[in-house]
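What you see is the complex with one protein chain gone and the rest in place.
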Amino acid sequence: MQATRRLALVAAVLLGMTVRVPLGGAAPPGTAPSAASSSAASEGAASRAVARFEEAEQARAEGRFAEAVRAYREALAAEPSARFAPVARARAEDLEAHAEGGFAPLLALTSARRALGSAAEPEARAAVEALARDLRGFPEGRVRAEAAVLVGEAWWRKLGDPRRAVEVLTFAAEDAAGDPLTRQLALTEASALLRERGEISAALALLERHAALSPGALAEVRRLARRGALRTASIAVLASLVVVFVFAFFGAARRLGGMRFAQRAAVRPLMVGFSLYLGGAAAVIVRLRGEGDPRPFLWLGLGVLAVSIVARTLALTSTRGRAALTAARVAVCVAGVLAAAFLSVERTDASYLASLGL
Amino acid sequence: MRKLEQVALGLAGGSATAALAYAFLRVAERALLPEANPAILIGVERSAFAFRALSALYFGGFGAFGFAALALARPLVAARLLRAAVGLAAVALVAQAALAP
Partner (left out) sequence: MSEDAIHLLAREHALASWAAVAGLLATAWMMAARPHRRELVLAVSASTAVALAISGALGSMLEGAYRARLRQPLFTRAPKLGWLFERKEHLAFGAIALGFCGLSSLLVAALVASRARRAAKEREALEALAEELARAGRLGWVVSALLGVAAAVASALVAREARL
């Protein structure tokens, strides 16, 4: 529909450029008296058209929308090829598209917009509250969704009430009578607000209900949801490794005759050296390259050291030759290293994860 | 195995690993990050060679620790593995230089 309107406007401008009313010059023979009178008539029509256009603009600014539409149409009828014709046509069509309820909802929206832009906070808040109450009763059409977006933006960004903003932005996104672009804006704003509040699952549910409106935002939130799930799993793995380590350390201390012996057996110099090299050397290379954050590598090195100490302590306690236990120990430690790697990147510079779809 | 022997064997293993890693890194670079035609590329800021060499040395360090750990437990196995690593690195480097320079 938008495209058709734009095409009509362009055609009108081109037509206006080709149609010319002859002004002065040699008149065809036998027509001298009617050419002069038609020239005067066309000049009169042009000035009437300009006057009506200006009246339409005034009416529009003052909220007399019905009158403005009439004036725009009359100006266009009087002078279809005038310079203001594209503007007049666009404004008339826009007003007609927002004409539901006899322009009353549009008037309420415009007043609230004006109050938000110029008034002090108490007045702006009162205008937004009034619009929020009234918009639920607006008839179906574009204005209802646009009013809901205005209210939502105002509560979120200006009036500091994000909870209410989510509700009304969701209402705008779900309004089937609203303009698709307005609904898309409402949807992305609502999901951004939910993400800001850490409610990723709520944002995902909202976007999935209206997947066709904003597929880009949906893909982004799905990625964040995956990242959140991995974060939870990684923390759980590392927490369980801590518990396992505590039990294993006391078991090893009992077996080796004291905590000092267990500590000495669990912390191997080669493993410490490797872990420090893993993190430190990578951090140095990243710094030499000049871009990128070295912190994930430093945390990774420390994480690997911690997991290796747990693995070594478990090895000190478990009975040799039991393949299933060995395999389980290896699996737990691999999971521990992966969890440490994920958290070290996610907590310091999550942009590294984007390339992995996380 | 004594400490010094362990360190030297680790260094030997690390050097072989670095050479092997260099060949793999160059092949991966050619496959995943294709460079523009050098005949039309004027004045590249960063040295891809320097970064690749540093990265190869970094992975060589992993090999060094691995060989040092193995040398402590099974020195003969470590020595045999070292010979295999040197041979593999030589073949990989020559193949990479020939096919994916």
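Lettered A and B in written order, each chain numbered from 1.
Following the convention adopted for this analysis, a residue touches a chain if its C-beta (ideal position, glycine included) is under 8 Å from a C-beta of that chain, and two chains touch if they have at least 3 such contacts.
Since the structure is predicted, the reported quantities are computational estimates derived from the model, not experimental observations.
**Student:** Tell me where the left-out chain touches chain B, residue by residue.
**Tutor:** 2, 4-5, 8-9, 11-13, 15-16, 18-19, 22-23, 26, 37-44, 47, 49-50, 53, 56, 60, 82, 86, 89-90, 93-94, 96-98, 101
As a working rule, only the chains that are shown with their structure count from here on.
**Student:** CA centre of chain A versus CA centre of chain B: separation in Å?
**Tutor:** Those two chain centres are 45 Å apart.
**Student:** Mind listing the chain A positions that touch chain B in their complex?
**Tutor:** Per the touch definition, chain A meets chain B at residues 270, 273-274, 277-278, 281-282, 285, 288-289.
**Student:** If you look only at chain B, which of its residues touch chain A in the complex?
**Tutor:** Chain B residues touching chain A: 46, 51, 54-55, 58, 61-62, 65, 68-69, 72.
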